[in-house]
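All protein chains of the complex are present and in place, except for one that has been dropped.
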Amino acid sequence: MENEIKGQQDRKKYVRALYSKFGASILEEKWQTQDQVTLTVKLNTLPEIVEEAYYGQGGWLSNVIGNDERSINGHFAVYYVLSIEAEKDPNKNLWLTIKALVPADKPEFPSVTPRVPAAVWYEREVRDMFGLEPVGLPDARRLVLPDDWPDNLYPLRKDAMDYRFRPDPVAEEENYQFIGVEGEGIVEVPLGPLHITSDEPGHFRLYVDGEYIVDADYRLFYVHRGMEKLAENRMDYDQVNFLAERICGICGYAHSVAYASAVETANGIEVPPRAQYIRTILLELERLHSHLLNLGLAAHLVGFDAGFMHFFRVREKAMQMAEILTGSRKSYGMNLIGGVRRDILKEQRDQVLRLIAELRSELDDLLDMLVNTPNFISRTQGVGRLDPKVARDFSPVGPNIRGSGYTRDTRADHPYGAYDRVSWNVISKNGCDVLSRLLVRAEELYESFKIIERCLDAMPPGPVLVEGFTYKPGTYALGYVEAPRGEDVHWVMTGNKQKVYRWRSRASTYNNWPSLRYMFRGNTVSDAPLIVASIDPCYSCTERVTVVDVRKKKAKTIQYQELEQYCRERKYSPLKN
Amino acid sequence: MLRLLKKALEVGEATVEYPFKPIEVAQGFRGKPAYDFSRCIGCGACATACPPNAITMDCDLERGIKSWNINYGRCIFCGRCEEVCPTGAIVLSKEFELAVIKKEDMYCRAELKLCRCIFCGEYFETFREIEYVREILEQVGLTKKSSESRVQFLKVCPKCRRHKVARIAALSNWHVDLNGRREENGTRS
Partner (left out) sequence: MEPEAKLQELKAKLKNVIKRSVYVYRVDCGGCNGCEIEIFGAITPVYDVERFGIKVVSSPRHADLLLFTGAMTRAMRLPAIRAYQAAPDPKIVVAYGACGCSGGIFHDSYGVWGGADAIFPVDVYIPGCPPTPAATLYGLAMALDLLQQKIKREQWVEKEVTPVLPKYEGVDPDLAKEIEREARRLSGYLYGRRIAAQYLEFVREKDPLAVDRKVKELVKQEKDPRLAEILLNLHKIYMERVGHDAG
């Protein structure tokens, strides 16, 4: 108890520091919980205050939320969520939200991106979805909405349209403007959006000089499905758990937990400890299958296909565990607001412990084999460097930033579930390269084994679900989870009619894409698939490659397979001849 | 290289024998929702809970039919229907071989008869649901007499319940049979 009060004091000092610097610009201070505070500031001071919190107070940008609050206070609003973790102490770390109201008749706000580059995607998205113009944002292109979407129709404005409205396509071809990189000998290499290995569609364009990549650009959001609007209109609080799970088929359970905990925190619902343990176990189970998937793909991309098959063979054990505990290999469907839907009995516990032991010994062998494969180290060391300075500017998350020397891990920085009740270690490496990121994942698997085993041993008695609470309209809070790919941060504002007023979900990969561009630079084309795979995006490769040779003014289309083969074998460059 | 070969030998054959032999799924596997028509009361709890709207309910007020529909092609196999069903009419089975050639084969439909409101004469609720509630009222030990007056309440549609509270108070003087015909107390044999 004493610790908690002290913790709050420690956290208040960040807010006090902002007051002493910006005093009159801060209009309101509202604490959602002990470690979540929202400061409403004057619109014109937004960029300075976010910059101070980001660089001055050791903050990282975790989410930006646009909201249509015209029916509440006559304004639009933007919320910049920062995780202040300068002291690396879970009792002192703070979720600081800077909020500013945007007038309804003049929908624009000063862009934060020139001061804090990490805001770039968020501000483009707010413009797409709400029609709020970030003044001073250099990138004027769409981010989320497809090219065939009409101008001036902003889906998330409450009065814009019914959630089922499907406007006729306004374009019969994609017209996204890629950045143009010019210079002698620079070649443009587009990849996508369809691809053979796995995962989501996305379109890449690499600018190469000879074999070296000088820059890259990408068009993603081919899978924008309108979930946030759907949740606000069609679903009740419990149903959104299942929708959140379908943000991502690989780390969906993390999203479901992030959403549920945001609603629970906003409404002051206490989740029973046993349910917290069960959620923790399932989150780690998800990490197991996801990291094994990524290690398998890495093996494939360095040309070690036998290893790839072995990783997928042992990964089936993780899938089996999920089926035993939840009834489904994927899409666990375990969350309701207030707890979980299934208990873990002795029978299931014993089966899972046995499978973990098997998986651990299999993994020992496989990892040993992988790192001793002659070309594995040479292909991954020093490749796809994520410079710590670039990382600081763009707030990447997960194994991606932990491979560049930072120890950012939401499980430790802002503990939730049972992570502060069992012992485990944050894994971090200093190599900044593909190898470091892979090793972080490999070692995290062992931490996950530990967490699952310890949670299964220490599960407290009692219920797995609370009932009988009521939802309080108009409250809001954050929910956060360290998914396999990094933190997922959800923000929920409750509404009346048993529906969310606004649900904003930010997936981990969202924070990892913007810095990818810098990781490509200076590497060879043959490493591109490996670099993309090393951030473990919900996306891996592309279907075909068009090579545009600027010097010869000649375009050439080659099969993606050729590029992938080139990545594996590094012989017969498709760019030559 | 040799280690890899050794490993391969160690592991042997990892492949399952399915589809030549049935495959064992875990206890509690969430497969096709199996529907037991004889236990469905048409309360619609499953349709309200279903996140993807795979289960829907329709009322045909002309024919006096309430229908229950499922689209297995939209189902996400979450089991919420099973969780909320008060009578155990829907249970997720272990069945996963659901592929079909014709889209229609993914749909199932059940029709339940509706009861008329004793005031306005409109169809409003299934006989089964009213009977089910009556049965429960009887079992919790309410006397036949007071239970019967409660049954009359059950046969008033929500609209009339709201607007005609005073008239309902007089209900105990009536006896209503299952077809919703209103009769003076005592005239029914």
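Chains: A and B, in written order; residue numbering restarts at 1 for each.
Methods note: a contact is a pair of C-beta atoms (placed from the backbone, for glycine too) under 8 Å apart; a residue touches a chain by one contact, two chains touch by 3 or more.
Here the structure is a predicted model, which is why all the values come from computation and not from measurement.
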Not-displayed chain touches, in the whole complex, chains A, B
Among A:214, A:230 or A:371, contact with the omitted chain is made only by A:230
Per the whole complex, from A:263, A:451 or A:464 the residue touching the absent chain is A:464
It is residues of chain A that touch the chain not shown, namely 146-149, 155, 161-167, 169, 172-174, 193-194, 196, 198-201, 221-227, 229-230, 234, 242-243, 246-250, 252, 293, 309-310, 312-313, 316, 319, 327, 329-331, 340-347, 461-467, 538, 543-544, 559-561, 564
Interface residues of chain B toward the undisplayed chain are 14-16, 18-19, 23, 25, 28, 32, 37-41, 51-54, 71-79, 82-83, 87-89, 95-113, 127-128, 131-132, 135-136, 139-141, 178
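The definition used in the following text is that only the chains that are shown with their structure count from here on.
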Interface with chain A, chain B side, in the complex: residues 3-4, 7-8, 11, 14, 25-30, 49, 51-53, 76-80, 83, 92
The residues of chain A that touch chain B in their complex are 234-235, 238-239, 242-243, 246, 306-307, 310, 313, 320, 323-324, 326-328, 331, 333, 341-342, 347, 365, 369, 372
